[in-house]
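A protein chain is absent from this complex, but the other protein chains hold their places.
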Amino acid sequence: MKDVETRPRRYEWIVILAILLASLPLILGFSLLMLSSFSREMVTNLDLSSFHFTLENWINVFQGKLATTGGIRTNILKITFNTLVVALGVSGVVTFISALAGYSLSRIDFRGRKHMMVLLLILHAFPGVALIVGVYLLYRLTFPQNPDVIRLYSFFYVILARAALEIPMSVWLMKGFFDTIPWEFEWSGIIDGASRIKVWWKIMLPLIKPGILAVALFAFLAGWQDIIYVRTFLIDQTLATFIEANIEAEYSHMPLIAAAGTLYLLPTIIFFLTAQQILLQGYSGGIKG
Amino acid sequence: MVKIILKEITKKFGDFTALNNINLKIDDREFMALLGPSGSGKSTLLYTIAGIYRPTSGRIYFDDRDVTEVPPKDRNVGLVFQNWALYPHMKVFENIAFPLELRKVPRQEIEKKVREVAKMLHIENLLDRYPWQLSGGQQQRVAIARALVKEPDVLLLDEPLSNLDALLRLEVRAELKRLQKELGITAVYVTHDQAEALAMADRIAVIKEGKILQVGTPDEVYYRPKYRFVGGFLGNPPMNFVEAEVENGHLKVYESKIPVPAQYRELIEKLGIKEVLLGFRPHDAEVIKGIGEGLIGEVYSFEPLGREQIVTASIGGTFVKVFAPEGEHFTFGEKVTVKIREDRIVLFDKKTERALEFLEE
């Protein structure tokens, strides 16, 4: 509300202070985790005397040392790469499919269009856990015999299965972006002799670049943050399953895990710094009609 | 270059009838304006000609070819939109070349044709720019160039000037009219601006609520409106209307009486009509100070316009606007007589608001 004359400053500060207070656990929790990654011991006890600055954890993370004593080696870079592959895969699949479907739901009138849109909404609200049992059975039934391709197949499958979860909402989001493009652009192309596919490719896609970016970004985050699907389907480890497996392990050096966790948080932070508007607007646009 | 024939075109959106039994013949090389208020169905009619909308019933012919079921791309029409719809991600050259590329015209030929049409519209030096780097008038030319580059049989324009400022509009208006005649292309021009329609068109079709009320040359539509609506929609200020009763050869308007105009005498007799609306244009009457022969009323207001002034007179509570020479001085409330040129009077049936001479159609 910047263009309305604001209330007295003091009043605004009270509100800000109240929100700050409510946000305190959130701020505290995340800061302590990041801080711990630069310390020899965890500082979650709020005792700053246990903070001794070191880069050792980060160096160890990148060198793949898991425990400072035990010497169990894990290739964190490889794990990060796995996570990235899943996230990029999900993002690509979701963006491609929703850019196609979103266009036709926004622009082409056909029988069953409404039902399809309602179905998508229901699928979006559908209990994911009810699906995953069946999705796993499908995985088992389609599992390749050839051991060389097993790991590849598990990547392929986890990407598709995880992407599927994002598709209903992303198609709606994308449809919303297509809805904002004036019809004249479409008509102009049609009259000049373009097919629907041409119109989509040559005219509409360039016009909704920001929308594509938003959908791609949300899908990337979904793939990046996932733990359930990767631990169920993926043979290789990702940062999520790495953290899951090492929390309670005797040999883990906890600040090292904090460093891995902070590394895992990096894309989120980068998006927060670079794509604020997309993040803030994206969630509401997709689900509303 | 084709002749367009619309036969009993009806278009419904759900229960809503946007076009109601439209019959219209647009001659080859003719400049036809579709004129009507907002929401009257002008754009719908234009898009039906283009093939974007399929009529619910009725047929469309280009010359003798029935194009009702022909998809837009095979109709060879060029369309200029109100918002111009220039593709923002393409440069001007690419925008104009786009229709040719879709037709798989060879590269050199595209180059040649784009330059030709750009030259014709004086935009040769803008070809490397993006649409957002152009002024409104320039964008408008690009939109016309894009519509013309594929040498369409019909040029369709949907309020192409409404996004321009007033002065530029006058300029482009003249140019567009000349261009159309030079190219000898059949053009359909949608507008809600009556001055534009009068200035540019060979013929005007006046549309209201999805129906064509009248088709005719600007003169016909202006001086011989078939409906009160047409008279009231064209002209600035529009036609004046006062209620009148027919009383043995005279029209009684409030307390004044004027003879029934010569051209109506027989007709009124024949129709035996008693209540009419008397219509006249503001420049087809004069205001005379004092009480005399004509409609007697008093000055309600007056607005100097430079070369002349508009006097608003109240005739028994009905306001009429009349042009008067600049020098004359009026005072509020002063008694005046409005004297109407008899041959320019149009009489309408009060009930149906149709002009008497068209009442039996």
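Per-chain residue numbering starts at 1, and chain names A and B are given in the order in which the chains are listed.
Definition applied: a residue touches a chain if its C-beta (ideal position, glycine included) is under 8 Å from a C-beta of that chain, and two chains touch if they have at least 3 such contacts.
By our rule, contacts and distances are computed from a predicted model.
Matching "Sugar ABC transporter permease", "Acetyl-CoA acetyltransferase", "Cell division inhibitor" or "Probable glycine cleavage system H protein" against the UniProt entry of the left-out chain gives the name "Sugar ABC transporter permease".
Here one chain is not drawn; of A:Ile59, A:Leu77 or A:Val133, the residue touching it is A:Val133. Summary of contacts with the chain left out: across A:Ile181, A:Leu205 or A:Leu265, the touching residue is A:Leu265.
Remark: the residues of chain B touching the chain excluded from display are 47, 51-54, 69, 71-72. By the touch definition given at the top, chain A reaches the unshown chain through residues 1-7, 11-12, 15-16, 18-19, 23, 25-30, 32-33, 42, 44-47, 96-98, 100-101, 103-104, 106-110, 113-114, 116-119, 121-123, 125-138, 140-141, 160-161, 163-165, 167, 171, 179, 183, 186-187, 190, 195-197, 200, 221, 224-228, 232, 239-241, 243-244, 247-248, 257-258, 261-262, 264-265, 268, 271-272, 276, 279-281, 283-285, 287-289.
Everything that follows uses one rule, which is that only the chains that are shown with their structure count from here on.
The distance from the centre of chain A to the centre of chain B, with each centre set as the mean of the Cα atoms, comes to 56 Å. Those residues of chain B that touch chain A in the complex are listed here as 47, 50-52, 72-73, 75, 77-79, 81-85, 87-89, 98-99, 102-103, 146, 150. Of all residues in chain A, those touching chain B in their complex are 182, 184-185, 187-194, 198, 202-203, 206-207.
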